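The complex appears here minus one protein chain, its other protein chains still in place.
In this document, chain identifiers A, B, C, D and E correspond to the written order of the chains, with residue numbering beginning at 1 in each.
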């Protein structure tokens, strides 16, 4: 079992606020992240798959195929987007990094063939990242 | 003459679009950066000052004083802000990184005493940065 | 189960030497790290917690609360300190990175509420780091 | 149980091509990596060992001893080498990163004493890395 | 005058050896870099241009146009290539990083319009880089 990880990059805007709470409570809980006019980040996303190398290629997955999946399923959906406004899956779900990383798993997992999806890691700043292993 | 550089960090949202142009022309020129619903970045800002070390301290500037200036003049104005909507200086000026770096110079330069401001460097992503030397 | 990791930074000095050994044996085993006059490092510490996101906030822990815990329990104790001389826990314990990472776990674990402490990672240089998972 | 990781660095050239396939099929599967005249990378290799710190030293392994093992078993074999032509183990095995990481495990594991080899991580570019845990 | 820098990435193989010298002299001067079977690197290339921001766009150059120039003039010529064998300009010139950086300047400079090429920086490893300012 070998693990292979590939990185992609996207930029986005979001706002953290619970619509059923008052503005005061949102600022108290989410601080500057509740700014009504949005803020944004450069996100790095790492997808890790695991499997046995194919004897003909030495690959557990062709990295070019994994790149295509990541660009189509993650980057096209999130890059230069406002997560709250432009992404259907976050219409009724807070786009916290914890929730975004789980959604990325759901987008990617049906497309991984011949090996298994192991982990999605989402880096929000150099000081914060989240990981999700599918359960 | 010794040069000292200090880094700070902020996150913000912006949109690149010329209000006197059509939506089509904005998308043609600014691409995904013209998204009406904003996008954002993690910005690193580097301020470089130059001078002669004080014989009593070995410092050209006390780094704690420089940190205070950078937090007050740059981070408080831009962190978790929408540059187009929340920052008065960008009401009528496009918040391109080229324009933001020049504005940061204007905010910082009056507060550097006992040495000279040399450069502002603004890093937008790991692939793009701008620098401004005051003229 | 989502994993969230936050980074903090501190600088410190230490010396590696077993007080029951001769100077020669200490230099033989610890090399330059046995320098009697100390040496130091910039340390990065990563704290990872795991849990289920709260549906109201999308958070497994409020990152600002985790930041406060890390500043109070780790940074205030170790930053700009001499681990051997200034930190009571290392009066009789060698402040190797292996021992420091276990001590950091002990300081942090009582303060993590509503989710679980998963890992402490301590990076000493770009070439060496240690991790501790609590057992 | 504490985990300690040490990094080393090497540069090498390789080519990905299955000798039983046509040139066309190799280009179709391996893309630019099939270039007949080779290409190369800066590789970072991370070796992780796990164990209980020795009470006399605070170490699970003396990092200088681990460095010697990594230089002799990994760097001397691969640095500034052509993996396909200069490394006997890749005469009949494709030097994909998946296969290289498993070979590094075989070279290193007999030399780890007093603690256990846990993981070999091999970073090919800032966007791709592989990990192997020995099974 | 604002300076804008954009990064691209490529991998390549090369060999340092003076064809008019003996094998011994080449090894003496170039060390492991003289390996007959090649070695390689991940290269980062940074192109810096300088100019006055256009009032309509806030840009000194459209970063997408600069990206296109860099991909066509640098990446397509050097990525996954053997500099000595695959690149006509290095048939009779040693592909040292010093010589490669000057050649990159020659490829890029005719395509920079509306602002000036200021610097090419070529990073060979995390420990070595070269810069060329056109004269």
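Going forward, contacts are C-beta pairs under 8 Å (C-beta built on N, C-alpha and C of every residue); 3 or more make two chains touch, one makes a residue touch a chain.
Computed from a predicted model, the values in this text were never measured in an experiment.
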Touching the absent chain when the full complex is considered, from C:21, C:38 or C:133: C:38
With the missing chain put back, one of B:60, B:78 or B:112 would touch it. Which one? B:60
Contacting the left-out chain: of C:13, C:67, C:93 or C:117, that is C:13
Touch list for chain B against the chain that is not drawn: 1-8, 53, 56-60, 62-64
Which residue numbers on chain E touch the omitted chain? 16, 18, 21, 29-31, 93-99, 101-102, 126-133, 135
Residues of chain C in contact with the chain not shown: 9, 11-14, 32-33, 35, 37-42, 79-82, 85-86, 125-126
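The definition used in the following text is that only the chains that are shown with their structure count from here on.
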Given the two chain pairs D-E and C-D, which is bridged by the higher number of C-beta pairs in contact? D-E
Where the CA atoms of chain A average out and where those of chain D average out, how many Å apart are those spots? 29
In whole angstrom, what separates the CA-based centres of chain C and chain E? 41
Hey, which chains are touching each other here? A-B, A-C, A-D, B-E, C-D, D-E
